[in-house]
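All protein chains of the complex are present and in place, except for one that has been dropped.
Here is subunit A:
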Amino acid sequence: MHPLLRTVLQRLGLGLITLFVVSLIIFSAIEFLPGDFAKAILGQSATPETVEAFQKEIGLDKPAHERYLNWIGGVLQGDFGSSFSSRVGFRRSVMEIIGPRLLNTLFLAGITALVAIPLALGLGLLAALYRNSIFDRAVNAVTLTTISFPEFFVAYILMLFLAVKFPIFHSLSNVSADMPFFEKLQRTALPVLTLTLVIVAHMMRMTRAAIISLLASPYIEMARLKGVSPGQIILRHALPNAWAPIANVIAFNLAYLVVGAVVVEVVFVYPGIGQAMVDAVRSRDIPVVQACALIFAVTYILLNLLADVISIATNPRLLHPR
């Protein structure tokens, strides 16, 4: 078997075990949430009869292990269950609620990645190439500044200048599925910009550090002696060996874009999955919370797997171990 394939299968297997443990943790954590779900959902209008009718309807009268098995059994068949906001004769599946939100989040994360990753790599490479120059210092200072501010602060500053003072973009990013692509792009401009500013520093500095550490190795010295231009040295000799740490950082940041953008979502009223989860926790829509948590776990596991595969594939020593 190809060593890469074996690694992938091995990692996928481990990922499944991790997911199982995560599902157990999610389920038990939710059991510890204070208060009675039925009462929390019905709010002030809860009377003993309505609470009882509700508990029966959503199966809360069954013991915890039975509910867990029901849930995990459904998930294995691709069914995340139905939201607590379902009614008799009107089922709202969890996927129906999460689906559009997940697509929105992936859209935001995708656009941000398209902007941020090339930007970070480019800046990182240039900073490595002209290290300790004014350019290097300026890039470092700016990116470190933007990463040091809390997201909402960056968001509000951008909003103040780009939406209020100079109304170029919208302060409200309430995109919907049937919006034309370019309008969607314009609506998401500010969240994309905010997230880009927040994640670029990490990736850019890792690229710079990885390349600089390689620039001291003998084979780079050799290339330099043979007369290769500095740009070519970095692109052809240093970068291929630096992919492993860079890929790891990129994977980490991509995962963050999917699961951690909730603050930005709230500030710009972007209908992403993070808001859906916070919403669901507040209204105690447990099946939605569980599904979101699982999706987040899968995101991390898959992206980490991808990073590992990239680092193995780009490193002959790992690809052909002896």
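Heads up, the rule we're going with is that a residue touches a chain if its C-beta (ideal position, glycine included) is under 8 Å from a C-beta of that chain, and two chains touch if they have at least 3 such contacts; residues count from 1.
One rule holds for everything that comes next: contacts and distances are computed from a predicted model.
Engineer: Assuming one chain is omitted from the figure, identify its UniProt name from "ABC transporter substrate-binding protein", "Tryptophan synthase beta chain", "Protocatechuate 3,4-dioxygenase subunit alpha" or "FeS cluster assembly protein SufB".
Structural biologist: "ABC transporter substrate-binding protein"
Engineer: Which of these, A:223, A:267, A:293 or A:312, touches the one chain of the complex that we don't see?
Structural biologist: Of the candidates A:223, A:267, A:293 or A:312, A:267 is in touch with the missing chain.
Engineer: Of the listed residues A:22, A:97 or A:121, which contacts the missing chain in the full complex?
Structural biologist: A:97
Engineer: Looking at A:109, A:163, A:233 or A:307, which makes contact with the chain not pictured?
Structural biologist: Checking the options A:109, A:163, A:233 or A:307, the one contacting the hidden chain is A:163.
Engineer: In terms of residues, what is the contact footprint of the unshown chain on subunit A?
Structural biologist: 33-36, 39-47, 49-51, 53-54, 57, 83-85, 87, 90, 92, 97, 100-101, 156, 159, 163-164, 167, 170-172, 174, 176, 266-269, 271, 275-276, 279-280, 282-283, 285, 288
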